[in-house]
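Heads up, one of the protein chains got dropped from this complex, but the rest are sitting where they should.
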Amino acid sequence: MSDIRLTGITKRYTRHAAPAVDDVSVTVRDGEFFVLLGPSGCGKTTLLRTIAGLEQADAGTVHLGDRDVTGLPPRRRDIAMVFQGYAVFPHLTVAENIGFGLAMRKAPKQEIAEAVEYAAGLVRLDDVLDRYPSALSGGQRQRVAVARAVAVRPSVLLMDEPLSNLDALLRLSFRSDLKALAKELNTTIVYVTHDQVEALSLGDRVAVMRAGEIVQCGTPMEVYDRPATRFVGGFLGTPPMNLLPVRRAQDGWTAAGEPFAVPEEHADRVGDELWAGIRAENIEPSTTEVPGALPARVRLVEPLGSQLLVSVTVGDESVKLLTPTDFPAGDDSRLWLRVPPERVRWFDPASERALDGTDRAGTDRAGAAVSSG
Amino acid sequence: MAEAVTEAPVVAAERRGGPQRWLPYLLLAPSVAYLLIFFASPMIQAFGLAFTSTTGEWGLGSIRAMLGDDRFWPAVWTTVILLVVLLPLQFALAMAMSMVITSRLRGSGLWLYVFLLPLGVSELGAGILWYSIFVEQGWLNTVLQSLGLIDRPVIWLDYREPWRVIGTIVVAEAWRSTSLIVIILVGGLRAIPRDYLEAADVFHAGPWQRMRHVVLPMMRPTIRTALIVRTVLAFEVFATVIALGGTGTDVLATQANRAYTEYQDAHLASAYGLVILLVSLVAVGIILVALPTRKERGE
Partner (left out) sequence: MTARRVLGYGGAVLLAGWVLVPIWFVVVGAFSTADAVYSYPLAAWPDWSLESMRFFVTSAGVPQALLSSVIVAVLTGVVTLLLAAPAGYALARFVFPGADAYRLAVLSTRAFPVVVLSIPLAVFFLQWGIYDTVWGVALMHTALALPFVVLMVSAVFAGVPVDLEEAAQVFGCSRFGAFRRAVVPNAAPGLAAAATFAVLLSYNEVFAASILTLQQPTLPVFVLTGLTQAPLPFRYAGALFLLAPAFLFILLIRRRLLGVGGGPTLR
């Protein structure tokens, strides 16, 4: 086990294009399950591969524990990795695959056998040890890849979208398995995914990346409830966070022509427009008029099984909300939406950043500094 | 050779029956007919020729004449020795070139182009090229003498020194035909997903371990294909031998050619042809036994 300290990591693939990773500094704590989340092309995999040593950064340093591993090849870093395509060697048996890392370290046979047994047990592969990968299902191969990584008892375990090649049902059950495994291992894990649900459910902390930078880093609930930027609010959550423009009028602030309360400290700070970020599940709809609520008209109702996803318009703005399945929302009917002020996340339209200042280092109360850009 | 069969992916299955069913056979028919007439039938005829004498009687007359030829056994040995010396040399060279091409060195496209330049070179062209190097007043002696390594020109193509001549033929063939192996090996190396190599790196394998435990096992079918292709071709080496060895060095192919063009004996020439076929098949058999395909277990 060890922590990972990245300082000023920058990586460019082509000289004149924008960097894949742009001056990222972040510390992953010892024993933490750390998720790098972002859309494709955001640099999360590049960052992971830089930790692995599969890519050399153009600038910046990588520390694993007390060791500066910046220039070291992967095999000298004491890491292990689960590859997206698994990379389970087709010419080796399951047992040989799991023992591969230790065999390369020239560990004694007995030790390899024990490690294989232990790792195979963790992922329930005990009865297929003598088979070749071609005789395994996709899910089993994925577990071989995990076992191979676990068997070397790395101080850092890296995972590159390990669930993305599985079908939806398997993915769900493997996600729970992975979480249990991580608890059992208690090792430092860096996990790359583009799936926000995976990120939120697995991570102790989640770093949301965009265009080579870490936009926000915090616990899953922090990132979800208190997105630092409009992008994070939109990227996490299904549906994405609603953004309602709120404008300064002669007698206070209005949204879609209706009065809308803006906290004092924001009202003083900015210009004539703000964005109110509101999660769909935090909107309280009513079929009867409520004082102070925003009038809305239902455009579309989509049953999701456990909830209804209702699309409405407020003035010219479209808003999505989630309601219980028995909520009587008919097409084109009128609704009144109450938004609890404490549930509103305020953004500055110019910078698209949240206004309360807790977005960046503030979410990182334990002191692991995050900066980027 | 069977694994090469799978190399051409069948994109779509035509599952319709009816009038479409005979279409593929119709499309194959011309090439099948052609190969029957111009490949299979002469192949069979070769046996007919070898086992008849010039007077047309069946028997071992031509075979006996061949075995009785003073030049027969030297030709067999030279052919086999050429192969035995050439193959390991070529594979080492080809592996080194393939590693350069697939490495992350700058300009890998350029290296590829350079290493494959001899791919289309004819035996005769390469033979004359290396003749200009090995001839007494040629490039090799010029270079060696200007470096002060020799005092006066060495006669490399000395027909009283068969080993020396064979050495020059090996060098010329290594230069000419290594690129064929390179192309096959690079194909095999590129077919190894990068993930596997990276997984080897991550799991503590050094460069040599990676080569031994990951690259070579995964290239096994490729190496086998390359071995077979090169071995069969090496038994047919002909113009290089004449260009460098003149009439003083014999291999099986030059003997076959001489039997036909000089002695005008198609029967004797066919007998030599069959010997080449025989050693080829034996060599291919040895390769197949030595490097058995494991059951397909690719992902």
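Order as written gives the chain letters A and B; numbering starts at 1 within each chain.
The rule we apply is simple: a contact is a pair of C-beta atoms (placed from the backbone, for glycine too) under 8 Å apart; a residue touches a chain by one contact, two chains touch by 3 or more.
All figures in this text were calculated on a predicted structure; none of them were measured in a lab.
Trainee: Touching the hidden chain in the complete assembly: which of B:Pro74, B:Pro162, B:Gly187 or B:Pro217 does that?
Mentor: If we include the chain that is not displayed, B:Gly187 is the one touching it.
Trainee: Which residue from B:Asp69, B:Glu123 or B:Asp250 sits in contact with the chain not drawn here?
Mentor: B:Glu123
Trainee: Even though one chain is hidden, which residues of chain B still touch it in the full complex?
Mentor: Listed in rising order, the touching residues are 1-2, 4-5, 7-15, 21, 23-28, 30-32, 34-35, 38-39, 41-43, 45-46, 48-49, 93, 96-97, 100, 103, 105, 111-125, 128-133, 135, 137-139, 141-142, 145-146, 153, 175, 180, 183-184, 186-187, 190, 207, 222, 225-226, 228-229, 232-233, 235-236, 238-239, 242-243, 246-247, 252-253, 256-257, 260-261, 266, 269-270, 272-274, 276-277, 280-281, 284.
Rule of thumb we're sticking to: only the chains that are shown with their structure count from here on.
Trainee: Counting in whole Å, what is the centre-to-centre distance of chain A and chain B, each centre being its mean C-alpha position?
Mentor: 55
Trainee: Looking at the complex, which residues from chain B come into contact with chain A?
Mentor: So the residues of chain B touching chain A come out as 193, 195-196, 198-206, 209, 213-214, 217-218, 220, 294-299.
Trainee: Of all residues in chain A, which touch chain B in the complex?
Mentor: 52-54, 73-75, 79-81, 83-92, 100-101, 103-105, 132-135, 141, 148, 152, 158
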